[in-house]
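Below you'll find the structure, written out as structure tokens, and then a few comments.
Only a single protein chain was left out; the remaining protein chains are all shown in position.
As written, the chain order gives the labels A, B and C, with residue 1 at the start of each chain.
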Amino acid sequence: MPTVELRFSPLPAHVRTARLLAAVVARRAGVDESLIDEVKLAVGEACARAVGIHQAYAPGDEIVVELNDDGGAFVACVRDRGPSDADTAVEATGAAVADLPDLLDVDVLADPGESGDPGAAMPPGFGLAVIAGLVDDVEVTPADPGTVVRMTWAPSAR
Amino acid sequence: MPTVELRFSPLPAHVRTARLLAAVVARRAGVDESLIDEVKLAVGEACARAVGIHQAYAPGDEIVVELNDDGGAFVACVRDRGPSDADTAVEATGAAVADLPDLLDVDVLADPGESGDPGAAMPPGFGLAVIAGLVDDVEVTPADPGTVVRMTWAPSAR
Amino acid sequence: MDLSLSTRTEGNRTVVVVGGEIDVYTAPKLREQLIDLVSSGAYHLVVDMESVDFLDSTGLGVLVGGLKRVRAHDGSLRLVCTQERILKIFRITGLTKVFPIHATVEEAVSATD
Partner (left out) sequence: MDLSLSTRTEGNRTVVVVGGEIDVYTAPKLREQLIDLVSSGAYHLVVDMESVDFLDSTGLGVLVGGLKRVRAHDGSLRLVCTQERILKIFRITGLTKVFPIHATVEEAVSATD
């Protein structure tokens, strides 16, 4: 059972709320202060990714963030309800971190259209790859429908 | 459909999280800065009340806070799953605000036991009465099970 | 923000300076402090709330509990508070009739009933 769960409609403004909440719960769970930025960034990335997917595939559904601070570790799970392969190909093929510089070769990136979304310059799976680069313990699991991004941080020794 | 929904296990620490979240969403919904303290206090009271009720009657169940910022007004709903008359008698009989000074006659208040909960000195329904005293637009509705405390704030003119 | 507590003696009064948030999460600490003081024979308390940012009904309950305890020993519990947002909570709940509320610690310490 998650200790704190946040559900929100797919709007960018709520991503900040989710970030803030993740930071507060992580602090309380004993995650070291030096890791709080990482928690905010990773949870924010996972939520931003989910917002993008929901805006395309499930605009009426809420995104679910579960924050668990009752065990030895702090666990954040972000669940979307889009197609489960919306952008996970990069991750699934094991490309992730190692190939990021390639993915990002500025010359091969799509030209950002005037009206496209602001992240459009980045390849699909980029958000997930950033998370994988940041957080040691990440699991991306297809759900039915959607994807669960599960990130774990050990509590600081105290 | 609520725009942001928070669910949490009945622990006092999560009441602060709920307060913080309510303040953030209320600001974003355009509630005037001068009312933010009132939002925090009222949502906090409703959550603290729900935590007390769950600890007694439904320790395994989560409390649900819905924050709606998509209409003209900011609406916060706090749902517990205790008995629906756990403490609503005061409110239901219309006692609420007007009779608070009587409820609070220090000489008639129960003696706080060494081991009792810290709010034990206050009569049942006190939290609800505080909310009613603070917020102009409050509805307390029995649910099945539990109670829904619904508080509404108009957005500031802008 | 968490609760901060410090105490000092001024004559036969004990001043408890409270800072931060007195809510359902932190109120037990304040309650313990008040119980300890009364157990150790301090029956005339002044609670300085000028640095309190947030107070909810659980916090009020702890103050009322403290008042009952000191009264059992013919003592007193006076509050120091000039913050409008905190005073409002005492007014709404009618507790301004129950607690003597002072503008400064000096005033509270030298007050007699």
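Going forward, contacts are C-beta pairs under 8 Å (C-beta built on N, C-alpha and C of every residue); 3 or more make two chains touch, one makes a residue touch a chain.
Keep in mind that this is a model prediction, so the values were computed, not measured.
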Interface partners of the hidden chain - shown chains only, full complex considered: A
Which of A:P12, A:P59 or A:P142 contacts the chain that the document leaves out: A:P12
Option from A:V51, A:L67 or A:M151 whose C-beta touches the chain left out: A:V51
On chain A, residues whose C-beta touches the chain left out of the figure: 12-13, 15-16, 19, 37, 40-41, 44-45, 47-48, 51-52, 97, 100-102, 104-106, 109, 111-112, 114, 118-122, 126-127, 129-130, 133-134
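The criterion applied here is as follows: only the chains that are shown with their structure count from here on.
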Rounded Å distance between chain A and chain C, as computed from the means of their C-alpha atoms: 45
Per-residue overlap in chain B, given as positions that touch at least 2 other chains: 13
Chain C: positions in contact with at least two other chains: none
